[in-house]
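Input: one structure, supplied below.
All protein chains but one are shown in place.
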Amino acid sequence: MSTVATDDHHDDHQESPYSIKRWLFTTNHKDIGTLYLWFSFIMFLIGGVMALVIRTELFEPGLQFVDPQFFNSMTTMHAIMMIFGVVMPAFTGLANWLIPMMVGATDMALPRMNNWSFWILPFAFAMMLSTLFMDGGGPAGGWTLYPPLVLQTGDALPFVILSMHFMGLSSIMGAINVIATILNMRAPGMTLMKMPLFVWTWLITAYLLIAVMPVLAGGITMLLTDKFFETSFFNAAGGGDPVMFQHIFWFFGHPEVYILILPSFGVVSSIIPTFARKPLFGYASMVYATGSIAFLSFIVWAHHMFTVGMPLAGELFFMFATMLIAVPTGVKVFNWVATMWRGAMTFETPMLFALGFIIMFSIGGFSGLMLALAPVDFQYHDTYFVVAHFHYVLVPGSIFAIIAAVYYWLPKWCGNMYNEGLGKAHFWLSTIFVNLTFFPMHFVGLAGMPRRIPDYALQFSDYNAMATYGAFGFGLSQLLFLYLVIKAIRGGEKATSQVWENAEGLEWTLPSPPPYHSFTTPPVIK
Amino acid sequence: MDKQTKNSKSVVTKLALVCVCMFGFGYVLIPLYDVFCDLTGLRFTQDSKQLVSQEIQEDTTRLVTVEFDVSMNQSMPWKVKPAISKLQVHPGRVYITNYIAKNTTQSAMIGQAVPSITPYVANRHLVKTECFCFENQPIEAGKEVEMALSFMINPKLPKDVKVVTLSYTFFDITQSAKINKLDSKESVLAFN
Partner (left out) sequence: MMSGNNWLKWLSAVSGMFAAMGAANAGQPINMPVGVTDISANVYDMHMIAFWLCVWIAVLVFAVMFYSMFAHRKSKGYTPATFHESTTVEAIWTTIPFIILIALAIPATKTLVEMEDTSDYDLTVKITGYQWLWHYEYIDEGVDFYSVLNTPRSQINGEEAKTENYLLEVDKELVLPVGKKVRFLITANDVNHAWWVPDLAVKKDAIPGFINEAWTKVNTPGTYRGQCAELCGRDHGFMPIVVRVVEQAEFDQFLADNTTLEKDGAEYAAVTQ
């Protein structure tokens, strides 16, 4: 392992941060990580505006602002943007920045592919957004793309499918890169069971991505051939079955749900020990719990479709398997609490977001357990109760973890501290508004409001108005986040190498900001 | 570094292979779904035709009601009715009945009937020896035709099932049948 060779090869690539060429052709893991994170934030704003269009229309009963068809394409696009454009790229961005530093490598294993996997994304999402202006409007059949409805999409359909292929391709390449980096680039002595949990959760996530993104690709290709090439995968007239698509989709979709949350577990498992000044409790059981969650995610998919008409045995199997997931998830939460127990805690912004994550993700987990009970799910299914459930695990879940990660590692990345007071304000504003938005959704869902409707009966009006206030508050609070990040990048109190008093891990041994090539000499692992 | 590059290449090759396999697996799910349907009786599968060749004893002590139902898909303009709406049958005996279909339009059309059975468990035990749903059905403009169906309830049908509903949905496949005709010689007969 000669490190000299790498130096020669890469060193002259660091150009001015303002040169377009630098960003377009970069193969550096930090540059690409930065690109991913900014891309994700822009998509967060676009997807957020879509959410606000939805909330504005739902502010009071009646049709006020948008056509129902456009409303449907907003719910569809909002989901696709937030899942494929925000959470997945943000995690890939974090992986790019952190994994090489955490395992003691110079860079990612496949730097050129890294560049590709990022630069596909802007094109994919430009294509996806352009469908809004096409004849027949954007996709409006829900992000789940169920046939036959999705086949009624106008000119947009092939473009939607093509752009989703690109998003899938990008995330598969990202995942391959992560696996290759983790398996081949670890510093000598960094055994698998010594890796930080963020690296572990990402390794498992990457395997999930590789296993299920191609299945989605297959499913949407079948939609395309059904529409344009006279196949009948999902058309009963030709011997197909529309329900078959739902099985294929959720075979992808359920592991996808864990793709969106597992790296958050890694982030929280890094932050809690630092601010509790105490080692993570139950490292090994955390790894095994993550593994079992990933395994179980492959055998629970049909709980998304209990009402579709299934034999009793099938319903029972999927109900039991789904309930089982509560066990490893519980282990994780208990381990975090045990890590805090008898620590010496301080509550800086990353810690606040991590604690918010634990509590609010658990609320989403509890409603998930309720949803797992098949007979009761018949009442919950496709109502706002489900909307509340998955927003609790995705917004104060995944998004809070991503924000926590940014606050936690930002001083490392740019060398400057962010403004702690404003950071805390950002946390409290986000927390209050996120609950104001999504908590009332439990109520209207239980009271019988179906999801994906542009107008609703009068008894749902108060809580919908409340959710709309919350959504605007949450959206505006994120501008504070943008301000804080830009301000820290531009300057501020200098960060030390270790940044946080008790931060442990290889990334904290590098100076802040770290050198362009992380570890040109492999570090010594204790 | 060379060793690392080589390792990376092998990892990439392996993982890319996994991706290709998983893409294929999406397609394999289709026949797997059929197997699943067959095992659980979720959907009617063609395999039950084979049962006919076996020697099956008629069970005259038991009566099962078979209901006949029909739906039209989308703007399918035919009028289709079962000749009788329900029939009491002995398991193990073959019965023959008809559906009457009328093409109410001014042009020739081709329809395809898709069967669906409840309860699910009956899927494996309702055996069709002859059915208009096995092939597509061309009907000339304004014509009415009788379409035959012969079936048997397998005596293995669980005892607690007393009513079996056999529902057909008719799809207008005039367009796609014509396209297929251009593709393959053996298809839709001489029909215009």
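Chains: A and B, in written order; residue numbering restarts at 1 for each.
Please note the rule applied: a residue touches a chain if its C-beta (ideal position, glycine included) is under 8 Å from a C-beta of that chain, and two chains touch if they have at least 3 such contacts.
Computed from a prediction, not measured in an experiment: that's the story for all the values here.
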Omitted-chain contact residue, chosen from A:Pro111, A:Gly397 or A:Pro454: A:Pro454
Absent-chain contact - pick from A:Gln64, A:Ser130, A:Thr225 or A:Thr521: A:Gln64
Residue touching the undisplayed chain, where the options are A:Phe439, A:Phe481 or A:Trp508: A:Phe439
Missing-partner contacts on chain A, residue numbers: 61-64, 67-69, 72, 140-142, 146, 148-149, 152, 236-237, 241-243, 276-285, 305, 307-309, 312, 315-316, 319-320, 323-324, 326-327, 330-331, 333-335, 337-347, 355, 358-359, 362-363, 366-367, 369-370, 373-376, 378-379, 381-383, 424, 428, 431-432, 435-436, 439-440, 442-443, 446-448, 450-463, 466
Residue ranges of chain B at the interface with the undisplayed chain: 43, 67, 69, 71-75, 77, 79, 85-86, 104, 114, 116-119, 160-163, 165, 167, 169, 171
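What we mean here is this: only the chains that are shown with their structure count from here on.
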Centre-of-Cα separation between chain B and chain A, whole angstrom: 41
Contact footprint of chain B on chain A as seen in their complex: 1-3, 5-6, 109-110, 113, 172, 175-176, 179-180, 183-185, 210-219, 222, 230, 233, 236-239, 241, 244, 247-248, 251, 309-311, 313-314
In the complex with chain A, residue positions of chain B that touch it: 1, 3-4, 7-8, 11-12, 15-16, 18-27, 29-30, 33, 40-43, 73, 112, 114, 120-121, 169, 171, 173, 176, 179-180
